[in-house]
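What you see is part of a larger complex, with each chain still in position.
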Amino acid sequence: MLTLTTARPEARDLAVEDVEVRGHIIDSLTLPKVLDAICALGGAFRIKEIAIGQRRNDPSHALVEVSADDEAALAKILAQIADYGAMPTAAQDCRLEPVDITGAFPEGFYSTTNQRTEVRVAGRWLPVADQEMDCGIVVQPGRPSARCVPMNEARLGLQFVVGHAGVRVFPVERSRGTETFEFMGSAVSTEKPKGAAIRQIARALAEHRTRGGKRVVVAGPAVVHTGSGEFLCQLIRSGYVDLLLAGNALATHDIEQALLGTSLGVYLDRGSPAEAGHAHHLRAINRIRRAGGIAQAVRSGVLCSGIMYECVRHGVDFLLAGSIRDDGPLPEVVTDVLVAQDLMRQKLRGATFCLMLATTLHSIAVGNLLPAWVEVVSVDINPSTAVKLSDRGSFQTVALVTDVAPFLRALVEELAVVDSG
Amino acid sequence: MLTLTTARPEARDLAVEDVEVRGHIIDSLTLPKVLDAICALGGAFRIKEIAIGQRRNDPSHALVEVSADDEAALAKILAQIADYGAMPTAAQDCRLEPVDITGAFPEGFYSTTNQRTEVRVAGRWLPVADQEMDCGIVVQPGRPSARCVPMNEARLGLQFVVGHAGVRVFPVERSRGTETFEFMGSAVSTEKPKGAAIRQIARALAEHRTRGGKRVVVAGPAVVHTGSGEFLCQLIRSGYVDLLLAGNALATHDIEQALLGTSLGVYLDRGSPAEAGHAHHLRAINRIRRAGGIAQAVRSGVLCSGIMYECVRHGVDFLLAGSIRDDGPLPEVVTDVLVAQDLMRQKLRGATFCLMLATTLHSIAVGNLLPAWVEVVSVDINPSTAVKLSDRGSFQTVALVTDVAPFLRALVEELAVVDSG
């Protein structure tokens, strides 16, 4: 066990404190989290000592010097990393303040986690009883004891811990060797702000266009079903799409809407799923097969609008890959999956950005073919698409669990801002 | 069994045809579907005879006269209702056309269902072999036989049925007495166009405001988490909300965002779930408790923005009902659920329109209290909320399975159109 020295910027008049981290600090990710939090909050670190356990269950420890521009910034960092169990080595007693308003904590109260916690009172570390998250800690100084108390039980006379000084937390470590038990590492959440993400996606897409990167869209038929085909048309017309990868269904329903006009009318009248029991999509396919193909249908004036029309008109390359559930299919559909894979592979050469819209099969197929450095954004209202994509190795994917229609609408609006800006 | 006469408009020069429907025509919904399709396509009907089976398994039959403005309209109706098994009594042979382009059907081809089907050839009904949906029917007139053939197997020389004449379909009836077996009657789909729906909701909301109807919003914390709090603020400022029903979480996270300002900043920096392990929401609650309540915090200048602020400023009535997962709670929260229910009951008197946003608990609770004639719109990205609401008796609910943030954004935009229109 020895001392590790790292280079650090010239010493200014910084606020500095040494903290110690103990436990499985590398493989339980404690140390990465601590270092990350220090940087995220504008501080710097120097690892003064590090000792890593030899076996899985051997504890490790690290001594880290934390520095920040001033004491306030340092205090904020220390408060944050204290939750991960990083404690200042120069221990102080915890600071107490009395309740001044019944049913409320003093400002600056220490807010508990559900981890084992101790507070330092008169030089001694006391265990905190009744551990519970989102409480304050009451200390009875006379008969030294500490316990968690919820906000609504704060009453005049009680003394609560304020600040992080004199509080230490012992994180529960992930139990090794029981990992079949741990089915879920972390979270897929629908409760996230998406506006900022869509803005970033718009900027990324515009930047890839500016830089001449190759931009690919992979799309499922729900783009048409949800009425967002027109947004995709706008992306194509604005030159945001270099390559469209899809299947027979997307093209068929797009053409059905273009040719038979009334498809929305039919939906409105019947209020029943478009696919069930009717022949419109088959008539659309038949008409294209009679015309000899999509491009021919565009040239001969049979097909005058829609996603496939825009691709043909604007010279956007597309590939329709077959699947065993296809009706027809449209003449352009490549029915041999190995041939289709190989064509996808060739067309994807040089891709730099890939937007996957509401399709599991095509998203996973394309994800399998892309190198990890291609930026991939996947949009699907069903979280399972994102989960499967990630589970199958396309870990670089940024997944939005949201509805494809408003996503495309917002994307088009954000791109208009970018274009005019 | 006798003749049923209904009044009908004066006879113009209409196209008319008698059709017969057989089977469990009422309880398998065949007759309602037939009558509905006739009306939906602009036709009219007269039930000339109806005989309803006495017991569940007794078949019924009806003779229905269908009329339409012209033969083309009539043909369209007959084609549609043929899929439900309604057959013209004046039977004709089916009409055949040869394949003229390999791999395509003749235009006007009959498109099959997966139901048992017969075609009439030379006065005899032939069963159709290899029944499969989305095919054509090939008839070999010499050795009379008929079978389903998919589009890609259409080759020159084959004769396909065109039109619906001479084709009859025998719908499979729902098997009674095995209904534990039938877990799913119909469908919750995310693959629907939502733009039109949001426009209608905007119009309905505006109309209720114009008519002086009472408009209620029920909202969960995901409204804040997804960054759509500002849209709800706009609805409040524009006078679209008379009553807000929510819980401690919505108000807490709204106030957290208003008071601590950096909450979005924190999310951006940390990229981790907002709720986990941090104290911001608790500090927000504590500050409001110290101020004596939300209204006091607005008056004293502590709280200057957000949903709750707008409610106070614009005199919008609100009720925060407690739940066992609440931290704090905020002083306004009614912690006894019977008292809260009773207050909700009183405040909901006279409600005419209710918009439920991303909350299961509060939506079901409010749904329980509303009479069936109040218009209810429920928006949630998780289909299970809509399913539960419907399963618990609030059958009048119109449910959109979509993301709450783009929904509110689109709603605000549509309302701006309505307001300026």
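We just call them A and B in the order they show up, numbering each chain from 1.
The criterion applied here is as follows: a residue touches a chain if its C-beta (ideal position, glycine included) is under 8 Å from a C-beta of that chain, and two chains touch if they have at least 3 such contacts.
Computed from a prediction, not measured in an experiment: that's the story for all the values here.
Of the identical chains making up the complex in this file, 2 are positioned in the shown model, whereas the full set numbers 4.
In this section, only the chains that are shown with their structure count from here on.
Spacing of chain A relative to chain B, judged by their CA centroids, is 30 angstrom.
Across the interface of their complex, chain A is touched by residues 40-41, 83, 101, 103-105, 107, 109, 111, 113, 133-134, 150-152, 187, 189-196, 221-222, 225-227, 264, 267-270, 273, 277-279, 282-283, 285-287, 289-290, 327-329, 331, 381-382, 401-403, 405-407, 409-410 of chain B.
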